[in-house]
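Excluded from the complex is one protein chain; the other protein chains are retained at their positions.
For chain A:
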């Protein structure tokens, strides 16, 4: 395999997978490096049941990409591996890939795509929600697994009746993360609709500051009220106590300017997205800039793929919080940029 027809992709989530498949289908070779044991990124790791906005089963979106990466001869997959060192210039990079089992291999590639994604905010960091201390306080990531199993149960096996969603947990807050994760409103509302379908007797209250179901995702918000009777409380939660039986949620309904203290059976936290250690590791290896929040910093904010390091491109939620539809498109966009580098460098060598 010569460097001028190969691309190394770091991260096997939606963005990295899309880039790998596009490049392979264009006739280039791909080395796909994934830190975890399985491909698929967050949707597979957290067992997302369906995807917002259309509630399509996650497999419909992810399986064709994962299967293509596994079966396409042009894509060489290294799972449980990371890129450990890098040298060279665009068109002729040399990258060392190290496996968790101690194995190591060196690859000559023409371009690199970094698509290391995000981690969920750990709600234990903000003690007011009692996450990790009280039972039946879960994250939207954990609820996806429950929805997949079709069993929505409290710690004692009983069915919850009154369920609250708390928005912006670990987001839009100077003491945790000041950015908006952009998808957790839509994802929470999608989950609330799925809960109402599974548990028609449930009462669901969404405790929010602003509803940010941008673009066409707005339909989820409308449907949640018009077809599913989901209730919205504008305000924030101040404290959560476990009474030994239920969760006492203290907060304010800002539309009545008054405190509320209501018992819930289950509380779902819309935990945000933040850059993870995987992104920092890739930044160290490839010499990439991080912005003030720890996301990878593109050379200019409105062109995500341009890392500022020649021949190294960025895609997906390692640059900013985003949806799967956006991460997939960024994967394609980065693949296009990588292809440009490969085509240019091969022309230099073999004049036509």
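As a convention for this text, a residue touches a chain if its C-beta (ideal position, glycine included) is under 8 Å from a C-beta of that chain, and two chains touch if they have at least 3 such contacts; residues count from 1.
By definition in this document, contacts and distances are computed from a predicted model.
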item: Chain excluded from display, named as in UniProt, from "Acetoin catabolism protein AcoB", "4Fe-4S ferredoxin-type domain-containing protein", "Septum site-determining protein MinD" or "NADH:ubiquinone oxidoreductase 24 kD subunit"; value: "4Fe-4S ferredoxin-type domain-containing protein"
item: Selected from A:64, A:127, A:215 or A:259 as touching the chain missing from the view; value: A:259
item: Which of A:118, A:205 or A:305 contacts the chain that the document leaves out; value: A:205
item: Contact partner of the left-out chain, one of A:215, A:229 or A:301; value: A:229
item: Contact footprint on chain A, counting only the chain that is left out; value: 162, 203, 205, 221-222, 225-226, 229, 231-234, 253, 255-256, 258-262
